[in-house]
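Have a look at this one.
Shown here: the complex without one of its protein chains, the others still in place.
So, chain A:
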Amino acid sequence: MLTLGRGVWRSACHAPMTATWGPAAVTWPVFFGSGFHTCAILERARRGTRERKAKVAIANKKKKEDRLRRHPPPLPDKIVLKLKSMGLPVTPKPLRADESNKSFATDDVYQLFRYCYQRYEFTEAVRMMRIHFSPEVLDRSDDLIYAKVEVNMKLPKQGRYMDEFNKYVAIVHRWDDTVLEKRICAFVPTEELEAEALAAGAIMTGGPELIQNIMKGRVDVAEVDHFLCHDELAATMRTMVGVLREKTPLKGGDSVGTNIKKMIQVFKSGMEVQVRKVKPSLVAPNEPDYAFAEIPIGKLTQDPEEMRANLDSALDSLLEGQSKKASGGFITRLILKLEDGPFYTEYSIDHPLLSDEKLRNHQKARSEQIQEPIRETTGS
């Protein structure tokens, strides 16, 4: 069939032609009765076929991406040479420390890269950091200590991973008195809960009446930093989106729950922790199960027990709602560090909430006094 294109058909359909019958010369659109069609509408498949094929194409694309992620193609030679000239590694260094070929050191003096990294006790790590940043050496004794929490984002289902998320964690012992506490408004259904919320530190509490007053503009909520809501009133929060906008407590978030007292404590003197993944690039490999969060836990001059309480509270909050069925645990490593501090001032610590299989096996073997085979590497 001759196809002349869409333009030809349209121009053929709508080309005005002068007819010679009738009282006067009138321009009528004349349709050719040629018997062939050139429009593209007749070249595509049926809708059901298109939908079925699109589904297959998306599934194939996903399989290909997964295959390329697990077996990436080799880099072109030009890029390899450029990376070498820039001093960058050709194969990106793994984000997690690879300890599969290493064991724990048995000597008291050893080179760090040959063995598994040492997990310090919390107080000991803080003491070492204080020496590093003392006035005699680096002179940053009043800086903030961060706990870098490395997490495992794997879901129980094979090949599925969690997305990045934010979480509000409570600061039990504050290190900066100049930062003001947040103002909280709590929506609760009963009067007992209202009293509990006020005792916990909320500046405003109420039930459906308060919600109505806010909707009608009778109550000024401009000074409120956070709005919290009990589960029973969560359904009514959708109507407040227009008034409260991004502060609206919605179901599924941290601002809706049953334990109002704890929520108020978290939001009043807490902070938002962001758990972020690492984007794959030339220097960072593609590891969708790796994510990390940096949580400030206190100042170097603060009491270590207060810092430990802050860390425990932050880790408890992060672990809330995490799947226990996922393999490998959630929190895989804890590192104490200062912002922009040298690498040798970072100390990994042991913690009861840590899922560190290597360490637990080593501790178990030591307690049973089983001789572990010593494995060490010649390089990092």
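Assume a contact is a pair of C-beta atoms (placed from the backbone, for glycine too) under 8 Å apart; a residue touches a chain by one contact, two chains touch by 3 or more; residues count from 1.
Here is the rule we go by: contacts and distances are computed from a predicted model.
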> According to its UniProt entry, is the unseen chain "Pyruvate dehydrogenase E1 component subunit alpha", "Ribosomal protein L9 domain-containing protein", "tRNA (guanine-N(7)-)-methyltransferase" or "Barrier-to-autointegration factor"?
Replying inline: "Ribosomal protein L9 domain-containing protein"
> Of A:Gly48, A:Pro74 or A:Pro135, which residue touches the hidden chain?
Replying inline: A:Pro135
>> For the chain not shown, which residue from A:Pro94, A:Pro156, A:Pro208 or A:Pro342 touches it across the whole complex?
In response: A:Pro342
>> Using the touch definition from the top, which of A:Gln111, A:Thr190, A:Thr239 or A:Thr258 touches the missing chain?
In response: A:Gln111
> Which residues does chain A use to touch the chain missing from this display?
Replying inline: 77, 105-114, 118, 128, 131-132, 135-140, 342, 344, 374, 376
